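The structure under discussion is supplied below as structure tokens; questions concerning it will follow.
A protein chain is absent from this complex, but the other protein chains hold their places.
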Amino acid sequence: MYRFDYTDMAAGALLMIAGATVSIVSISNYPLGTLSRMGPGAFPAGLGVLLAFFGLILVVQSLRNEGERPDLRFWSPLFVLGGVFAFAIMVEPFGLIPAIIGITVISSLAELRIKASSLGLLCLALCFLAPGVFKFGLGLNIPLFAWPF
Amino acid sequence: MKKFIAAALTALGLAMPAHAADFPTGPVTIVVPYSPSGNTDVFTRYLAPYLEAKWGQPVVVDNKPGGGSMIGTAHVAQAEPDGHTLLMTSSAFVTAPSIQPDLPFDSRTDLTPIINVGHVSFVLITNADSPYETLEQFIEASKASPKFAATAGLGTTTHFAMEKFIADSGANVDVVHFKGGGPAVVSILSNETDIYGSSISSAGKNLEAGKVRALAVLGNERIDVLPDVPAAAELGYTDLEIKQWLGVFAPGGTDMAIVEQVNADIKEALENQTFIDTVTPLEWTLNGNTTAEFKTQIDTELTKWQGIADAAGIKK
Partner (left out) sequence: MELLGNLGLGLGVALSLTNLFYCFLGALLGTLVGVIPGVGVLAAISMLFPLTYNLEPTTALIMLAGIWYGTTYGGSTASILLNIPGTPANAVTCLDGYPMARSGRGGVALFMTTVASFFGATFGIILLTLFTPIIAEYALRFGSAEYFALMLMGLVAASTISEGSAIKGLAMMTLGVIIGLVGLDSQTATARFTGGSLGLMEGVSLIALAMGVFGVAEIVMSVRRVKASDIDPESVKLKAIKPTSDDVRRSWFPMLRGSSMGSFFGTLPGTGPSIAAFLSYAIEKRLSKTPERFGKGAIEGIMAPEAANNAADQTAFIPTLSLGVPGSATMALMLGALMIHGIAPGPTLISDEPELFWGLIMSFWVGNVILLVLNIPLIGVWVRMLTIPYHLLYPSVLLFICIGAYSASFSPLNVWMVFAFGALGYAMRIFKFPGAPLLLGFVLGPLMEEHFRRAMLLGRGDFMTFFDRPLSAAIMSLTGMILLWSIWSSEGAKKRRTERANSM
């Protein structure tokens, strides 16, 4: 337990920064227009202010509440997002099968203790299943292998 | 991979240099820069089997939608100029560049026009309960109290049509953008807006049902499906010709022999009676001009729409 709700305080501060950024970017880059013919900047500029306002309320509220330690994790987001990252960079130059193996191996590491045999089987199964569903079932036009050079 | 194999085959001397007589040497992809089921896609999918039969090679229709057709167009502009990647696009090709400044290609040089395959005509419509029986009455009424004109979206052919109409007629009208032709027609039905330059295909059923009234055809001649509606030229607007067309392009720098062959092969399909019968209900008027004519048309229209966009202050 903390004296203030630091999690909400940080969240509120982030919202204020995000809101201010949106408003500033909108006002400086996009015309605001007139009331009857609003420009592309008017709506987002207003929304940015609104977002920052909600952030402010959150900060004020956090001072009146006690808080708990947030549920922070390190390895899970790293490996799960890393898997998505691997898929995104591999699918176009190398094709579907290498991308499947990439995402499966990397995201499985999030489990921290993995058996090579079950991972191998999973990769194999997915290499048959995923193209089966998407390429042959739904008729998607993705090359299974590609050669970038 | 495909390129790699092709390169390897060429290196081994198995493939001849691209001679018109040898075209096509492999599957031909026609890129459609719109989602499946749109007008352009439907037309292309009708055409593909005819070319497949003619060429003896698979003809694949590949949808690359997005960016108001510019994503698919950019894709073809950057493709190998060997005739195996073609583009079937609409008149957005000439209108979009005037409102999208940062296109990654040059509309005049990075694509070679092959053939204009057909077009749809546009009519000015109002609600059937409105007091305007003629275009003249509408223009007069707008001078007394300003009116609203619907468009199917910024930078669409209908938008340019309305801007051109306003510029030529001096009517006191503000344009309001809707998302697509459907909602624009509905805004006429619900009296939210007063006039809309609609393609025949999106106005069709409502005209038939007597819910909207056609005031003029945006062109120099009357059209067969609406024989009683005057053409804009008859009413004194000789430069108010607006059509949405479809055309085929190849990447810039494609061998002119291949371009001419594709032009001739498509023209043959357009003259096929079975093909004509399938597309007629879609309100298409088939064209089929020469490569040179199409090139001139593209150049003229690019200049014309840019001029309208600048004059009307449409944002760049």
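By letter and in written order, the chains are A and B; residue numbering begins at 1 in each of them.
To be clear about the criterion, contacts are C-beta pairs under 8 Å (C-beta built on N, C-alpha and C of every residue); 3 or more make two chains touch, one makes a residue touch a chain.
Every value quoted in this text rests on a predicted model; they were computed, and no experiment measured them.
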Omitted chain touches shown chains A, B
Check the options B:P24, B:G204 or B:G219 and report the residue that touches the missing chain. B:G204
By the document's definition of touch, the residue of A:L63, A:A88, A:L124 or A:L144 touching the omitted chain is A:A88
Pick out the residues on subunit A that sit against the missing chain. 7-8, 10-11, 14-15, 18-19, 22, 25-26, 30-31, 34-40, 42-44, 47-48, 50-51, 54-55, 57-58, 61, 70-73, 76-77, 80-81, 83-85, 87-89, 91-92, 96, 99-100, 103-104, 107-108, 110-112, 114, 118, 122, 126, 129-130, 133-134, 138-142
Identify the residues of subunit B touching the omitted chain, counting contacts across the whole complex. 35-39, 41-42, 45, 63-68, 70-71, 74, 99-100, 102, 104, 148, 153-155, 174, 176-180, 182-183, 185-187, 189-190, 192-193, 201-202, 204-206, 208-209, 211, 278, 281-282, 314-315
